[in-house]
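Note that one protein chain of the assembly has been removed; the remaining protein chains are unaltered in position.
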Amino acid sequence: MAQARPAKGRRETPVPDAHTLERMLYYLKLTREAEVRIDQVLYRQGKIVGGVYVGRGQEAIGVGSSIQLMQGDIVLPSHRDFSSFLIRGFTLREIFCNWMGRANGPTRGRDNTLHIGDIKRGVIPIISHLGDTCPVACGVAMVLKRRGNGNVALVHFGEGTTSRGDVHEAMNMAAVMKLPVIFICNNNAYAYSTPTEKQYAVKDLAVRGAAYGMPGVKVDGNDVLAVYSIVGEAIARARTGGGPSFVECKTFRMTGHSAHDAAEYVPEQLFTQWKKKDPIPRLEKALLAKKILGAKRIKELEEEIKQQIDDAVAYAEASPLPDSATCTEGVYCSDQCWWSNPPAE
Amino acid sequence: MAQARPAKGRRETPVPDAHTLERMLYYLKLTREAEVRIDQVLYRQGKIVGGVYVGRGQEAIGVGSSIQLMQGDIVLPSHRDFSSFLIRGFTLREIFCNWMGRANGPTRGRDNTLHIGDIKRGVIPIISHLGDTCPVACGVAMVLKRRGNGNVALVHFGEGTTSRGDVHEAMNMAAVMKLPVIFICNNNAYAYSTPTEKQYAVKDLAVRGAAYGMPGVKVDGNDVLAVYSIVGEAIARARTGGGPSFVECKTFRMTGHSAHDAAEYVPEQLFTQWKKKDPIPRLEKALLAKKILGAKRIKELEEEIKQQIDDAVAYAEASPLPDSATCTEGVYCSDQCWWSNPPAE
Amino acid sequence: MPLLTYLEAIRQGIWEEMERDPSVFLLGEDIGAYGGAFKVTAGMLERFGEERVIDTPICESAIVGAAVGAALMGMRPVAEMQFMDFISCGFDQIVNMAAKIHYRWGAAVPLVVRGPSGAGVHGGPFHSQSNEMWFVHTPGLKVVAPATAYDAKGLIKASIRDNNPVIFFEHKFLYRRIKEEVPSEEYVVPLGKAVIRREGTDIAVITYSAMVWTALEAADVLARDGVSLEVVDLRTLLPYDEQCVLASVRKCSKVILLHEDTMIGGMAGELAAVIAGKAFEGLDGPIVRVTAPDTPVPFSPPLEARFLPSVEKVVEAARQLASY
Partner (left out) sequence: MPLLTYLEAIRQGIWEEMERDPSVFLLGEDIGAYGGAFKVTAGMLERFGEERVIDTPICESAIVGAAVGAALMGMRPVAEMQFMDFISCGFDQIVNMAAKIHYRWGAAVPLVVRGPSGAGVHGGPFHSQSNEMWFVHTPGLKVVAPATAYDAKGLIKASIRDNNPVIFFEHKFLYRRIKEEVPSEEYVVPLGKAVIRREGTDIAVITYSAMVWTALEAADVLARDGVSLEVVDLRTLLPYDEQCVLASVRKCSKVILLHEDTMIGGMAGELAAVIAGKAFEGLDGPIVRVTAPDTPVPFSPPLEARFLPSVEKVVEAARQLASY
């Protein structure tokens, strides 16, 4: 990752280079395949227990956002932003180990799904309590602003989460303090079974930006290039002292809320409509048309992706479950017990 | 109080009749004098202990709003809306007894200041935790809406309180459910020592209405007639199924945050500027000019007010403090213990 | 008598109260058409309509606050937390608004906040918590935690009829694992009354919720080697049934305090104080606590198994105490 440098003045809309475009397609496909393995295969085989949430159909949001992050930036993904972890350097092996509760996963089996964090790699994970990472992002941004390296914090949350007080308190605080944080709403039309009309009474949540005195824009969340440029503008603004932004990414949850939810409450035609807007073929077509990638290269990527996932799953399955005796370790951070992120001296 | 009737269609801007105008002047003066007695006299004499908050300079908000309430409406005043209690039928004797922690005050000495409530008289008091009454107002409004009598709930809070999550959760819920609740922000420029620019990053909080899909308007909170008409429109809308509104009343806190606060952090000229906008002389001049009231009648009112306050203070001072044995009574609502508002059967 | 699961018993209890009293209504996330994350409210929207089965946005504090407002207006709201873990987001409204109103100005606040709590289903640190003690320590609240289907129905009905804020902890592990014959005739189980699940003579085990079953299993095991456990199910944690607890301790003269919640500041402490204060002469051995360790609830099955008090742990503790 490149070093963040506070650019002089406001940048123009960022455009991804060919290399970045390929990486975006790669991460889109990798995310899609990895999550299919999780909810379609491992969960059904009983190899993953507990709640299982995936971001199928909305992968472009995490990819188009996190791909732009620089060293020192921090992302706080939602429970559906699998791609952010990959882009920030978590390996598939680590991630699958965590999903399967293995001792060598990043949480040592203490927490599940994508509750995976590592400050060095710039990822702070959610807790299940929706919206709680928004204030945390403000605190992160306070520090980034003070350090003056032009770094930013990116926090994702669903449209249902915007109803929680913590999101409000955080957005207001960020606006008052002009913090370099970008609030990204993954608006996938449902909060569990709750449609947007039961969640809020405005057409676009983007209008919330104006209520706090920050830019609020909506973008097609299934168009990774649009996400890239809109979020990119917000990031550029934040890097150069322009303060926070709110970005509403319109997308759709192409699965149930979790693996056990058949989503019977979602009208069938919505799935068929949104299938057409699948972000992956959209980018793939564009890249083929622009001759940025050839069909052959894409095949290679798909091969590579399948192998990586097979490897990671095999690795995770072969990894040990935690020793039950470790249950009581690491409640407190002391010299004996803590395995990452020592506080700066 | 008149019976609330759901009017057909949306009402035009309400205009107060002569009787109402006189009552408004009366309540403005009564509130001002009663609060002066509290923070300038009784507090300094040590006859009132604990925190002392008054609404000097902002009396027009409570008066211009609550004066319009009908039977069955509910008001949830802020800690500075003394007048709402008077208008809804609390006697000065009750109120002073509560300030002085007397056994025969409405809280029997258990709670202080304006933490006085009575469902029959349509008042639900705040708790100190700012913003907490906003969700309560939503629950009240759910019931009012279901009963279909065109009743409304009015909830007041300061501009600093708008930073709390509960206010956001309540405004969003009210908008989604189209509840008959009017959110009234008493924007008096300070939250304790905190000026508005450290509280929020917008010019007018009124813009928050649009963020939830409800009307948001600002009004000169020191002009009781303006408050009357703007809040009146919101009430009319709510009575007729139009849902919630947000009204920002711009005013100024003409005292310290509380009786012990000298407000040295407030630039002196702000006090002098706002002194000129004092809502009481403004209404008085208007009524005299329009010959709605004569100087003589006003004198009478002032006499009456002074006497009432003297009587109430004497009564409160002569009233007993609570028997310490009652400390443990009434924690639970059972047949033995509870003295008001039995739940409807 | 019809066979009902613990979950069905709760549904039936709520349903009957909705039929009986029009002032009862429900609010919460995904409780309407979807019937709730665990389907406790399934079918209620169809039967009682949108005015009485209200889907809310995701806002626990506003959900509880709105319930308080409705209760003050004479209604009897029943608010669902999708998981009781999330009650922390509505915490302030419960402990400061709901709990103190009656003491402060005498208004009744008849409401129920209910939902699934407890571990054992690999839910991880945020879908497995036992959060009853925050509320047991809050004067003005009542706290209920049923262990059986019969009690779950009778207690939810009593909670809805109570004129105070009741926090009702359902154990998600029991939802579908327990099936009992539950009478179809009208009944309620009064709040504040414990019950002796098994008579014994050597050691009293005071517990509640899912751990009642753990205690009963342990009692079977121990019976074989001649140690007789008495199992007391508190059912209501606030106000708790002091008389029943003390009587059982005096009878057995030894006591084990058992709960799934973590140890420090847990219910076992409160019970220990009352026992060591009022039944001191009756005690023939140290007061023993068997609880979860003081950690968050870990996700991975081996860790979660270690976290949860087990039959083995109770048996071991009882054997030691018996030989004291």
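Chains here go by letter, A, B and C, matching the order in which they are written, and residues are numbered from 1 within each.
The rule we apply is simple: contacts are C-beta pairs under 8 Å (C-beta built on N, C-alpha and C of every residue); 3 or more make two chains touch, one makes a residue touch a chain.
Computed from a predicted model, the values in this text were never measured in an experiment.
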Touched by the hidden chain, restricted to displayed chains: A, B, C
Touching residue (missing chain; options C:V136, C:L191 or C:A247): C:V136
Which of B:R164, B:R253 or B:R282 contacts the chain that the document leaves out: B:R164
Candidates A:P14, A:G139, A:P195 or A:G242 - the one touching the absent chain: A:G139
Contact footprint on subunit B, counting only the chain that is left out: 49-51, 101-103, 107, 109-113, 115, 127-131, 160-161, 163-165, 191-194, 198-200, 265, 321-328, 331
In subunit A, positions touching the absent partner: 74, 106-108, 110-111, 115-119, 124-125, 127, 129, 132, 134-144, 146, 153, 165-166, 169-170, 172-173, 176-177, 330-334, 338-344
Interface residues of subunit C (partner: the chain not displayed): 85, 88-89, 91-92, 95-96, 99-100, 103-104, 125-126, 133-134, 136-137, 139-140, 238, 257, 262, 264-273, 275-278, 280, 283, 285-289, 294-296, 298
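Assume only the chains that are shown with their structure count from here on.
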Relative to subunit B, chain with the most remote C-alpha centre: A
Most contacted chain pair (by C-beta pair count): B-C
Length of the line joining the C-alpha centres of subunit A and subunit C, rounded to whole Å: 37
Subunit A and subunit B, separation of their C-alpha mean positions in angstrom: 45
Shared interface positions of subunit C, touching two or more other chains: 57, 59, 61-62
Multi-chain contact sites of subunit B, meaning residues that touch two or more partners: 165-166, 169, 172-173, 176
